[in-house]
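Please see the structure below; I have some questions.
Note that one protein chain is taken out, while the other chains of the complex remain in position.
Chain IDs A and B follow the sequence of writing; residue 1 opens each chain.
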Amino acid sequence: MIEVSHLSYRYGRKRPAVFENVSFRLEPGRIYGLLGKNGTGKSTLLYLLSGLLFPQEGSVKYHGLEMRERRPEALGDLYLLPETFRLPNMSLKNYVRLHAPFYPNYSEQLMHSSLEEFDLTPDVHLGQLSMGQQKKAYLSFALATNTSLLLMDEPSNGLDIPSKSQFRRAVARAMTDERTVVISTHQVGDVEALIDRVMIIGNTRLLLDRRAEDITQRLAFRMVRPDETATPIYSQHTLGGEAGIFTRQAGEDETKLNLELLFNATLTAGERMEQVFTNLEK
Amino acid sequence: MDFKETTPIYMQIAQTICDSILQGDYAAEGRVPSVREYAADVEVNVNTVVRSYDYLQQQQILYNKRGLGYFVAADARERIVAIRKARFYNEELPAFFRQLKTLDIPMNDVLERFKEYH
Partner (left out) sequence: MEKINIRRTLELMRYDLTINRKRYLTSLVLVVIFTAGFMLWAMRFAMHANMEGQVDIDSRSELFVIMTGTTLCYTSLAFLLGLLTQVHDYVLCDKQSRQAFFMLPVTNAERFVSRQLTAVLFLLAMPVLIALARLVSLAFLPLLGSVNAEAVNGFMLWDILTNMKQHFLPENLHFENSGYYASFLFLWGAFTLGAILFQKRSFAKILFCVIAYVLIGAKILMHSLWLGIVPVSPTALWWAHGLLWLVGGLWLGYRLLARTQLTRPGLLKR
């Protein structure tokens, strides 16, 4: 379990703050979707969580251990899949032989099932794979390390549509009650159904940190009807008409969570959104 | 699985499972896939499938045997048909009648076409 408390971070004394006084927890068995506009610090947050950067204020604790100490016990139980990476020019088998010993929970079986999902054979050579296939091979390894925390930065970027499907299945299969997965992405459609916690960052803060279930219980995502009496909390033009977010009324059927709408709403009407949650908590 | 825009995913999954039961893909008293297996197959979060299964449990279409998994109730088929019939009579039929009235279509014409359909 990861506990972030009162985290503040900036890249240099003269640079603007990326985070100010941010706190949250990451629970085991959950898949978190981390959303935010470009430059708001999604990757930075992943680096802070993995001990590659240290907060100026506050702490990032992994099972009570401070990540800034970068102990191998912690590092060996988390894995970061960066957005851009370069795999060495060797066979996958050799790659595994070199890297797996550093991860005590590495599972050969998980590697095989992930590779199978991605339509790759264990005897591939990394230098001969296309970019997309390399990503899939790398994803398989990341899943196979079997770490408690798996951080992925734009994992579905560069994957064609069938591969995105394979990605979802592979992640779903590798998921356990003890693992935490954080997926940072722009491609909300790729992960919408997969995540059960939504985190939205922006403006140095954590704007939203809610369970998907809670969101769909309190908010309704639907088209604004011409004869609509209720005022939407937020609405935007879409191809099919005006899409809006409304407070869900008692007895009203639950609607499907629309991540894109939610994201835009949080960024522009954040306070109203937050009020809906806090009002109902009282 | 392609998910529609308005209905929550867990409901859509529940409907799909009901369809499968009606089609005979899952036999009465037969086992349905575990929550994880199903989630992986349709690429959704496990929680979502848990909700679907819970919902179907409430409707007494599925039941849970601890340690063994989820099973189709003996009378699942009848229950599903009954639920869908109820929805048809309570929602779809009134909407249909409203249409008939708005478009000024006489019931006889409808009956004619129904006979042809059969």
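FYI, contacts are C-beta pairs under 8 Å (C-beta built on N, C-alpha and C of every residue); 3 or more make two chains touch, one makes a residue touch a chain.
Worth saying up front: this structure is predicted, and the values here are computed from it rather than measured.
Colleague: Please provide the labels of all shown chains that the missing chain touches.
Modeller: The omitted chain makes contact with A across the full complex.
Colleague: Among the options A:Lys37, A:Arg71, A:His186 or A:Arg211, which residue touches the chain absent from this view?
Modeller: A:Arg71
Colleague: Looking at the full complex, which residue from A:Ala17, A:Leu52, A:Val188 or A:Met223 touches the chain that isn't shown here?
Modeller: A:Leu52
Colleague: Give the residue, chosen from A:Pro82, A:Pro122, A:Gly158 or A:Gly270, that touches the chain omitted from the document.
Modeller: Missing-chain contact among the listed residues: A:Pro82.
Colleague: In terms of residues, what is the contact footprint of the unshown chain on subunit A?
Modeller: Its contact residues with the unshown chain are 11-12, 47, 50-54, 70-76, 79-80, 82, 84-86, 88, 90, 94, 98-99, 101-103.
Going forward, only the chains that are shown with their structure count from here on.
Colleague: Where on subunit B is subunit A touching in the complex?
Modeller: Residues of subunit B touching subunit A: 3-9, 11-12, 36, 39-48, 51.
Colleague: Mind listing the subunit A positions that touch subunit B in their complex?
Modeller: 31, 165, 168-169, 172-173, 175, 193-196, 212-213, 216, 222, 253-258
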